[in-house]
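Here the complex is missing one protein chain, while the rest keep their positions.
Chains here go by letter, A and B, matching the order in which they are written, and residues are numbered from 1 within each.
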Amino acid sequence: MLARLAENLFWAGRYVERAEDTARMVDVTYHSLLESPFVAAGPTWGQLLDVLHLRAAWEERAVGEGGGAGGADVDAGAVVRFLVLDRANPGSIAAATARARENVRSVRELVSSELWEAVNDLHLELAGRDLEREVAERPGEVLRLVRDEAMAIYGIASETMPRDAGWRFLALGRLIERAEMTCRLIDVRYGQLDVLRGARGPDVPAADGGFHHWVAVLKSASAFEAYRRRYRASTAPADVIEFLLLADDLPRSVLYALNASMRQLEALTDGRPSRALRLLGRTTSALAYRDVAELLDEDLHEFLEDVQARIQQVAEAVADEFFRHQPPGAMHAVAGG
Amino acid sequence: MRLGIRYVTRFDYGGPVVESQNELRACPTGDGHQQLVHYGVTTTPVARVRSHIDYWGTRVDTFGVVGPHERLEVVAAATVETSPRPAPDLSAPVAALADPGWRDEHLEFIQRSPHVAWGEDVRARARRIATGVADVGTLMARVEEDVAGLEYRRGRTDVGVAVEDVLAAGAGVCQDFAHVTIALLRELGVPARYVSGYFFAADDRTGAEAGDEVEVETHAWVEAAVPGAGWIAIDPTNRQPVGERHVTIGRGRDYDDVAPLRGIYNGPREHRLTVNVRMRRLAVAPRGAPGAPGPYPGGDA
Partner (left out) sequence: MGSLFDAYEPGPHFDEVFAADGAVRPHYAGVVGRLDGFAPDEFHRRETIRDRIFRTQGITFTLADDEDGLERTFPMDLLPRIIPAAEWEVIERGIVQRVTALNRFLEDLYVGEQAAVNDGVVPRWLIRTAEGFRREAFGIHVPHGARCLVSGVDLVRDADGSYLVLEDNLRSPSGVSYVLENRVAMTRVLPIAFSAERVRPVDHYGPLLLGALRAVAPPAAGDRPTAVVLTPGVFNSAYFEHAFLARQMGIELVEGRDLVVEDHVVWMRSTFGLERVDVIYRRIDDDYLDPVVFRPDSMLGVPGLMAAARAGNVTIVNAVGNGVADDKAVYAFVPDMIRFYLGEEPILPNVTTYLLWDDEQRAEVLDRLDRLVVKPVGASGGYGLVIGPQASDAELARVRAAIEADPRGYIAQEVVGLSRHPTMVGDRFAGRHVDLRPFAITGERVDVLPGGLTRVALREGSLVVNSSQGGGSKDTWVLEDGAGGPR
């Protein structure tokens, strides 16, 4: 297929997933703060910005608006607005849905009209209506809408697209993004745990490791019930991390997403040598046999950052292998002599 | 006069360019006044060059470079044999210019074109020039005289400066001289076309069979259609008869039809374009003798 269209589909998949996962992370942070009145909101939001690699963008924006520059002084309302609605923030949900729409628009003839309409609706929902107030008062509802519509988009795609190369690029983009974002989701919680420990007073029980916060994470990954069935009453953070990172049958786990990416990439390369596939295989096996207890003893954050870096390399290799025929840049005219 | 010409255009892009596509118009034409002996184009990086003759009769070399490169050099090497031109009979009456059949035949060179659009200044000058003139030759001479009032100022203007602006500035380069002359002639009803070429400007009095190589520039002059005489060349920049030292590349309505090089590239906006033309007088190989070596080895393509 045309390199340009493959790339559009790949990015459409990534941006919809990015919007969804960002919504999940904002949601889990927002609600866990509601439930922990003794925890300073500032550092917690700051930590989310770090995990999303948006700290610099946030501070730039804060400086631009003449407000206090980031740091520990992060205003919850402002940061939620920044992460959800701010089109100037390339990592915001609104920006991701706008770019998802641009990409789907370019491949309209390859997707069903229902899929286009669903993506367009989500974009219009976030761009057309004035959501400022709703986000300020009831962010949960807006975040839920994003989650539901993103899942609806994949449902429609899955039910209407033939399993050709186009579908595979869309799915690949989605899965790679999910693997990366689930790493971040774990990292947010894990990092916040650190923050909690740092701020630990007599009201924070050490025993359950802040388990109700992990419940929020599981719920935000739509994985709470599945977790309960498997781990019963375990409240060990290690179990939750293992589940989200390594469960090979949980659709939102990192390992599941990587395995599924492998299958798409195998179909796309069809036996031809592929650097992207090799890198992906290495990343997957590096993960598959890890022991979580061990990871917790070492630096989990560092490990998650490393997995993300490897996934990014895979994405670059995919671009190199399938999309590189599309040179970037602009044409200029010359005349003379 | 046998002349060797080496035309070199060099693009220095400010960074990597992934693609460039170009058209070159640098090949001396063959006509009653000159004969092409040899011509070849090479490019670095190497590109396959295809040639065709365009609507105006000019040879066009097309080539593209796909893949990263930061520089592109185009070398056109030619050998041409020019001959002197006899003094034409320009006594046709001005009234002959109005013949509808003749005008129809020369329509493209009577109308305005992108670089030859004029207004009141040109019209006023034309009225002054035409006063009391009965024959086309005198009309042309007076146009040349009028344009001679302009000052030649190297690098003063880019191609694309409007005729009226050149007149207002009172100065220009050879392209501007040509465009102004064409505008005046057309306003007066004399079909006029733009000629792109080379001018061997060296004061070559060595008398030797082959002269020294001299650095020149691409040149532009004008041809006017005179009833009964055909197309007559004049060189408003140099104010001397067009003859053996003029090598014609091609003709068109204005610069746009014969621009030596035009192209498109994908890369950084800023680029530097350098053009270098070298000419020298060559010895004519005696008939029957083994072919003289090409003037510039490696020029064949």
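Assume contacts are C-beta pairs under 8 Å (C-beta built on N, C-alpha and C of every residue); 3 or more make two chains touch, one makes a residue touch a chain.
Here the structure is a predicted model, which is why all the values come from computation and not from measurement.
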Seminar exercise, completed: Of the chains on display, those the missing one touches are A, B
Exercise. Just one of A:H53, A:R108, A:R263 or A:R282 touches the chain that is missing; which is it?
Worked result: A:R108
Problem set entry | Touching residue (missing chain; options B:A96, B:A117 or B:I264) | B:I264
Exercise. Which subunit A residues touch the hidden chain?
Worked result: 1-4, 6, 105-106, 108-109, 113, 116, 120, 124, 128, 165, 268, 322-323, 325-326, 330-331, 333, 335
Problem set entry | subunit B, residues in touch with the chain not shown (by the definition above) | 19, 21-23, 47-48, 50, 52-56, 62, 64, 66, 104-105, 107-108, 111, 262-264
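By definition in this document, only the chains that are shown with their structure count from here on.
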Seminar exercise, completed: The answer for subunit A against subunit B in the complex is residues 327, 329-337
Exercise. How about subunit B: which of its residues touch subunit A in the complex?
Worked result: 7, 9, 11, 18-19, 22, 24, 26, 159, 218, 259-267, 269, 271, 273, 275
